[in-house]
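Everything below concerns the one structure shown next.
Shown here: the complex without one of its protein chains, the others still in place.
Our next item is chain A:
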Amino acid sequence: MLHQLSWKVGGQQGEGIESTGEIFSMAMNRLGYFLYGYRHFSSRIKGGHTNNKITVRPTEVRAIADDLDILVAFDQETIDVNYKELTPGSIILADAKFNPTNPEDCVAPLYAVPFTEIAAELGTSLMKNMVAIGATAALLNLDEAVFQSVVDEIFGRKGEEVVAKNIEAIERGRQAITEQIGDRVGTWEIAPADGKRRMFMIGNDAAALGALAAGSRFMAAYPITPASEIMEYMIKKLPLVGGAVIQTEDEIAAATMAIGANYGGVRAFTASAGPGLSLMMEAIGLSGMTEQPLVIFDTQRGGPSTGLPTKQEQSDLMAMLYGTHGEIPKVVIAPSTMEEAFYDTIQAFNIAEELQLPVIVMTDLQLALGKQSVEPFDYSKIEIRRGKIVDSVEDEETKEYFKRYEVTEDGVSPRVFPGLKGGIHHVTGVEHDETGKPSEAPGNRRNQMDKRMRKLQQVRFENPVYVNAPHEDADVLLVGFNSTRGALEEVQENLNAEGVKVNHAHIKLIHPFPSEEMSALMDQAKKVIVVENNATGQLANVMKMNIGGHAKTKSILKYDGTPFLPRELTNLVKEEI
């Protein structure tokens, strides 16, 4: 029995590849398996190769597997592009319709199964994905009952006949492959799972749910890959709690509208990717200067410019830290798991309001769109803290402007919302005095700048670094951020098993940088290797700016649009030590 199964389905975009992966995942999720799904897709709607690779384990799965056990192919390109991931124990199930051929150097056998033909016999070739699922089920020796419930849920609305046809398609797929490989059916059976149902979601779902739970009731955004799902989730859910989403004319409008709503007293945010982030830079400065809270999600993708819009990269880090002109206090958070995408989003909204500044939550495409199993989030851990909000003023008739920018010890000034009697003040991106009136006096400038910057010392972020450092005298400390977490955990496990002493730190709070924690960890290691999906080693550079240890810091960089895989990364790390 396998302890991990890696399954991939591929074909042309628009052919139902996604739903095939979806149905397979739903069934495995119901059986209590842990899943990690990653989609390969391109920037076009119909046509172009797409695939969905799903790693399944009875225990927690943290990364996409290097290899492939089963490849389901709906076209020849799927075989040609992916066969290198196969091992001698693997198998290819290909639709007989396109007369599949197995490349000479492919180590795995190919079975042509009449997916389309069977589906057409049953009434519609669209059901070819169900036939493929049936064939997969036979290889995995899966119980049919699990598919009954999935099919009921997906097709129940379309009536009994549709449900019956789909079940039949699954059964016919099972028979077809069984006839061909006989005894080998069931070879890919996975060790049983606990049967417990878990959430199965993408990072964008976790972030959006976090925003909803954090009390955000307004979102303004402009569609972009790989951020759009956040907006789409909010469009579905905000009306249920009285809120609203505006799809704006561009990202400048999105960010400034969110600022306007925050100024009004509502938790509001926007979400985008690199190109949108670039357009928001001036607005981020406005949020910092006028001390209006603002939460922005940046789901990083391949840059620069339009770059690799549907591929993994982590190259916006410097833009997030330094992209706006002038100097403002700003917080940059980088969750690395589904749980963190949810809970850290709540922290982001709290920090934005408590400290009245912009908070950027960065993820990357692999985290944003990768679909993973996760234990249900804990309601009791949701806490909303809104900071120094003043909801009544003693002298309502006062003609004096309210000191919205009062110089205080912690740098945080009292905040009133428009509409409050006695709270009138001015807000401007021009340097201003305590009431918000423009002032260019050098003394005032120093006081206001210092006050704003002081707020950075107040950032209280739970667990700014994920640490797994069992060794006092490690050979190497591995450092990363965002979605490389799972792959690095596996590298650590692999190398520790080989006797190399490896510690791992994943940085969640990028700015203000957790220098103390990171220096201590670096001191415990002979070497530091920073692993990043970019070409210039942005996180390594941020570390060098904040702490010492330059001589022993090395980078492993990958910027070809594909995520790091555990074994690949293990080998790269070995080369460095």
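The rule we apply is simple: a residue touches a chain if its C-beta (ideal position, glycine included) is under 8 Å from a C-beta of that chain, and two chains touch if they have at least 3 such contacts; residues count from 1.
We take it that contacts and distances are computed from a predicted model.
Student: Between "4Fe-4S dicluster domain-containing protein", "2-oxoacid:ferredoxin oxidoreductase subunit beta", "ABC transporter permease subunit" or "Xanthine dehydrogenase family protein molybdopterin-binding subunit", choose the name on the UniProt record of the chain that's been left out.
Tutor: In UniProt, the chain that is not shown appears as "2-oxoacid:ferredoxin oxidoreductase subunit beta".
Student: Out of A:Gly419, A:Gly443 or A:Gly499, which touches the unshown chain?
Tutor: Candidates A:Gly419, A:Gly443 or A:Gly499; residue touching the omitted chain: A:Gly419.
Student: Specify the residue from the set A:Arg198, A:Lys388, A:Arg454 or A:His471 that touches the hidden chain.
Tutor: Answering carefully, the residue with contact to the hidden chain is A:Arg198.
Student: Given that one chain is not shown, which residue among A:Ala164, A:Ile384 or A:Ile577 touches it?
Tutor: A:Ile384
Student: Of the residues listed, A:Pro376, A:Pro442 or A:Gly499, which one is in contact with the missing chain?
Tutor: Touches the omitted chain: A:Pro376.
Student: For chain A, which positions touch the chain that isn't shown here?
Tutor: 29, 197-201, 205, 209, 212-213, 215-218, 220, 237-244, 246, 248-250, 252-254, 256-268, 282-283, 285-286, 290, 376-377, 379, 382, 384, 399, 401, 417-430, 436-438
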